[in-house]
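I'd like to ask some things about the structure below.
Omission of a single protein chain aside, the complex is shown with its protein chains in their original locations.
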């Protein structure tokens, strides 16, 4: 603990007005600061804008009937980019269903999650190759997977140095109520696993406000399991980056797990199926608008003269182009062949399923002008 | 908080040598003291001795082949009697499978749990009548039942006064790892339910030492869920009584849940099936022997001249008599009729089961010298 | 008086009646309050009955069911909503080891009149875990009763009967039929309504017997209509109760028709069709002209939405199976 530093509940390095705070301290007194190059600051801004634009494309595509559903990250860009950029290449991420921004930071083709939301697949990609597990829909389940994976890292002797590997497990505020998440806390603590639990407290689990999950600030949850909890301003990309990086580095150096509560807000609906007007008032949303993660970063860049209008316009344009390319590719995604239903149930197949596939193929072929 | 009082981790009102501590403070500074009548002190001693004797009878009966298994409470008498006696008549208890001492305090016929361990029933009694739920074997499950029951108390408006009702949920140290227990913590906190979680940390979950479940003292677990945790010397019947009574009274007055960690030791095997010599050393057991809950209460009574040898002999004799009567009744427990298998699957039966019962009855009757 | 309403609205109306009738009835679940549930099945109920009776719970299914057990012990009649079929599994331990067994364990001293509502089945274009048909997992569990409604008229009464029942009831709602409209008889009474645990012939016929429940009842009826055009008369029976099964009407039917096809969305392997086939064969051995055939989901995880049409039994697959019973 930096002596004399006033511990604060919320770690913040950038005020909503875009003013830099030199150093911040979490509730246990750990100090956080950040010193990036100008390019890096601009890079973070670019990430935020591109990811918001990609996300908007998801929402638009759903409205146009091209996706079954879309889970928007609107408002949570800083939490995702800050944490996602804090990952080192060797690290492994376990997302929920909303971490499009994290995938982007991992360098994953933005089309990846669209298979799932379009309904052509279940969100299939190679976690080992992309260093990012697949989306997990069952709330909380991935936190145990992340913990087990991190136990494996420790078993492999891949902790204890700068080259050490670490795991980040994403979860929502609602997820903290699930037994699996508490069990992941127990396991990671007992086995001292190199895992960071990154909770985006976006204030809602669908319609339920955070008060339905806890009476005390969430970041306090982990101490009683034996590892530190930090609350960071999740709309502050710099603070999120700093806090996550510290936690990941602690993990990779063998100091065990950390729980991060990124205090943020879901600006949009839970998913495109949702109607938030039924459960929250406009003034609440407006209040959060004033803390917008992109506006604040833009104000910072402007005030520090790190970027001008040309830059902002260029980023805007780039985002538009990326979204356009994405849209085209989504529209071109082919429907899967019906017989794919039988694929990959087991690594080496099963005689029963082979028989079912054959029978179904014959059945399909029996129709004139068969679909296949 | 009593000003100037030094918070301690372990609340203790009676040293292992039987010396009284006037006041004790938990880690948040809450003060505990106790002032019982001489009769009450002697009563607690009597409870401890009788319950240990009843428990020994369980072990003996199992060794003689009269029970399938027995889960001994040896060493945990003070935790159970202290908490059990702290209950008021209107309170409700949710035990695990080891709370024979709690049942005793509830005034429940000591034969009750023997049905389960003998295998003639599953431990059937009327929870509403006895103000004590049935034994629960699935680790942790009962903590949610207790929480729901406590929510019902609140719904019924039965909190907020001295007549308020409260619930006590028993659990072990191992149970704290189960998701259900954490969920019970979430629920009880969010709904401010009048429930006390009473955890007997007997240092082991079968063979696994407490270090396999947590890296930090267990009583710290609840704070992050939004309610206080207290560690009490579970071998000190006075402290356990005082802490539990305070927590229950807080609950009944509408101040929500408390988590109590009764720090104690399982002196015997996990159950009669277990062989603790495989996983713990004799010197550890010996060290705990010095903290024996009965010896310490006896020393206290002696030092304070509250009891003499006649009293102790009389209690010993009473315990023997109680155990003897119990033994006779256990031996007399009849085997159930085979057709009872079909009873009580559903409150109003089911045509399918009725048919199965009839068919089976006919089948049994088809044997010469039918079993029935 | 009868009223036309959607199946979803009928459940809403039935829940309202149950809340009205008995102050001990409470609803619990995720997002069932202000939002009215993701399918709006509880729409308006929290507003009218208060937060004390229509409870938005923390996000944990074991917690929902486990606390419902405690509330039931306290004298309440909890109705739990599981948001989607695929999210019931975290509660599986509480359901199988506690809800199903406590009455037996207590030798009848503790009743748990708990209803667990589960919107089930596919056909709505959803992502993984939102289209499961887990009914066999519950029907195999002694101590539970399991029902599935198929029409608005049944839904309205069945949910009330389930809540009034002293048994724990797993109540399956055919989510893709939530918007299907039907006639609801509002004048009947709980005691007069068609019994909860009875199957029902929903289309009489003479040539073959088709059994279905939940979302597949309409599919079976569509198939019967199509078959009729080709001169084949199918008797369609809505099973309604999956545990206990009410198969006497089925046996009667199969003894007449000699042919039987069971339809469900759940994977065929160890699905309800297996049990029904086994029993029908045992009871109607000498009447059967062909083995009981099953039209079911394939033995794979539920596929992505763009494949669900191929995965789900439909009119053609039902007719194909009927044909096969004739060609045996």
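Chains here go by letter, A, B and C, matching the order in which they are written, and residues are numbered from 1 within each.
FYI, a residue touches a chain if its C-beta (ideal position, glycine included) is under 8 Å from a C-beta of that chain, and two chains touch if they have at least 3 such contacts.
Every value quoted in this text rests on a predicted model; they were computed, and no experiment measured them.
Partner chains of the missing chain, restricted to those shown and counted over the full complex, are A, B, C. The missing chain, though absent from the display, is touched by one residue of C:119, C:267 or C:313; that residue is C:267. The residue from C:31, C:128 or C:207 that touches the chain not shown here is C:128.
In the complete assembly, the contact with the undisplayed chain comes from A:152, out of A:43, A:152 or A:209. Only one of A:119, A:164 or A:179 touches the absent chain when the whole complex is considered: A:179. Although one chain is not displayed, its contacts with chain A can still be listed: residues 121-128, 133-134, 138, 141, 143-153, 155-156, 179-180, 183-184, 186-187, 190, 343-348, 350-353.
Residues of chain C in contact with the chain left out of this view: 62, 86, 89-90, 92-93, 96-97, 100-101, 104-105, 128-129, 136-137, 139-140, 142-143, 243, 266-267, 269-275, 277-278, 281-282, 285, 290-294, 298-301, 328. Touch with the hidden chain on the side of chain B covers residues 68-69, 97, 115-123, 137-139, 174-175, 177-180, 205-208, 212-213, 273-275, 278-279, 335-336, 338, 340-342, 345, 352-353, 356, 360, 363, 366-367.
As a working rule, only the chains that are shown with their structure count from here on.
Greatest centre-to-centre distance from chain B is found for A, with centres as Cα means. One finds 44 Å separating the Cα centroids of chain A and chain B.
Distance between chain B and chain C, defined via averaged C-alpha coordinates, is recorded as 41 Å.
Of all residues in chain B, those that touch two or more other chains are 179-180, 183, 186, 190. Of all residues in chain C, those touching 2 or more other chains are 57-58, 60, 62-63, 90, listed in ascending order.
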